[in-house]
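Just one protein chain is left out here, and the rest sit where they should.
Per-chain numbering from 1; labels A, B and C assigned in written order.
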């Protein structure tokens, strides 16, 4: 059933043991995101060296989907260059919102790695905002914009 | 039909040739009345001697029913004492609003004189306010109250 | 237009309903959309994570998008649902006017404004109100408007179409005048939007206000459209749920437009109804609606001209005239006319039409007014004329 594919082990693990929570010393990009309707909050601190996201720190609270998504994202982008991150962001959006089935069920993880754990969210339209919030916040951080992100 | 009993000769006559429009010298009671919804306006000036309405002046504009009613009222109360006026006012109200048939069709004018010309208004609920406005204004004038009357 | 059967109240009743400028009747499509929502899709919006509420939210937001498309808004976010035109204009007067203007600034209106576009401006203290006049043919006098505007003019707020005279105003020309002094243009679209094609990209307005109930939609809802930069700048009018971002005990921050302006539970079912009304009008086509109005107006003006002692107040130039005809008949008070017509199955309005200053300007206490909508027909005009002839007879002024 749908709920099992939404609340996968991986999600609950990232919800309860979120990665990359340690504060960073050298922050050169920052953004806050929030979803006023359900109260999810995400803060991102990034250390960018050249075009590499060398380090990331995630703060925030909210539902398992938003917090797990932030944690998964932080793992996925850490050490990657901006081009690769843009590609991942694009694929992630497609996975969340398009009818195109980009994830291959026979080769789990082949396209988006652990991020594929969030594929089940698509069946719960109300929750897509939760999963997308960290990425929307990342967009703002990378754009160097000062306005908080929102998925509302 | 109803319209004929509404727009009687008498009414049209009092509408076009309103009585007691001359200004008074010795005014000791005054009131303004208005019906904001259709724009009818009535101003009354009274000269009261003891308990007699010795003189009355009517100003105003509006529909035929409100203006004819004011004119008819002015004729009916001029020279009368306050008790008699109270009786007429009561009968007039009853004629306008109660199911009781106080006017005797076989003896026209026997109960309320020319005021009976307004009996037909009762069949037009929207217009009862128009016919009642002068009397409501008279109430205010006699009470010595400063607030404008309204039949709204 | 042969759509009378789409309107249940008219299909089952042979009255001539000529009071659409006060409020229009509703087609089956609108009634059914609201009914269906209440019977199978109702929940509060923007608040629930459960499906019923999410679907209600989608339906509510879809209605916003429909309205945006209908008036050519750049984005649905520029469409704010209000209680009606009156509330939309009060919001603007208080928050685009009062909050942002300096003592001595002036606001230019016209003498034919509805009280909704007059009284809210009178509330403002220390600001000067100025009034553009009418030409002899009841058009907005652009010279008069130009004379009123100076470098202290911050806002020009004018009706798009007069609810008394039927006069359509040249918003593009008003815009040009406003631009010479950097003023904002507000259009009271209560009568304009139901009757003419409106595209806010070319209209020339910065803000536009209108009511659903005059455009075949429900009561309880209207629209404030504004250009996004201006809405972003404007402070909220009411505080409460949904319009906030962060809330502390002593201070709060606001949600983005449009939510900033939609405090509390919105008129949800009414939005669905308005969406259906917009669909209905779009299907008819606003050009066709305008053509229908004009044809009927031509016919009505011709027929009224045959009745002795009738005086019509409104432009003779049909290019600047909508289907709303104010008139008087001899010395018969409009209120009496209305009663006589009503007895003959013809519903018209009588009174000052919430435009007292215009009545003063015309030098009359009131008019009778016949106003059309998509379901109105020449048949109803004929009944109006027959009723007027009867009235003339009753009052002894026939010929």
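Observations
One rule holds in what follows: contacts are C-beta pairs under 8 Å (C-beta built on N, C-alpha and C of every residue); 3 or more make two chains touch, one makes a residue touch a chain.
Just so you know, these numbers come straight off a predicted model, no measurement behind them.
For the omitted chain, the shown partners it touches in the full complex are A, B, C. Only one residue in the set C:101, C:171, C:185 or C:263 touches the chain that does not appear here, and it is C:263. Set against the missing chain, the residues C:71, C:101 or C:116 yield one that touches it, C:116.
Among the residues C:43, C:65, C:181 or C:228, only C:43 touches the chain that is left out of the figure. Residue positions on chain C in contact with the hidden chain: 8-9, 12-13, 15, 17, 19, 22-23, 25-26, 30-31, 34-35, 38-44, 47-53, 83-87, 89-90, 93, 111, 114-116, 118-120, 122-123, 129, 131, 211, 213, 218-221, 237-244, 246-252, 263-270, 335, 338-339, 341-342, 347-351, 354, 356-357, 360, in rising order. Listed for chain B, the residues touching the missing chain in the whole complex are 34, 36-38, 125-127, 150, 152.
Taking the complete complex into account, residues 1-4, 6-7, 12, 16, 37-40, 61-65, 124, 126-127, 130 of chain A touch the chain not shown.
Everything that follows uses one rule, which is that only the chains that are shown with their structure count from here on.
Taking the mean of the C-alpha atoms as each chain's centre, chain A and chain B sit 79 Å apart. Inter-chain spacing, taken between the CA centroids of chain B and chain C, is 38 Å. Contact of a single residue of chain C with at least two other chains is seen at no position. Residue positions of chain B with contacts to 2 or more other chains are absent.
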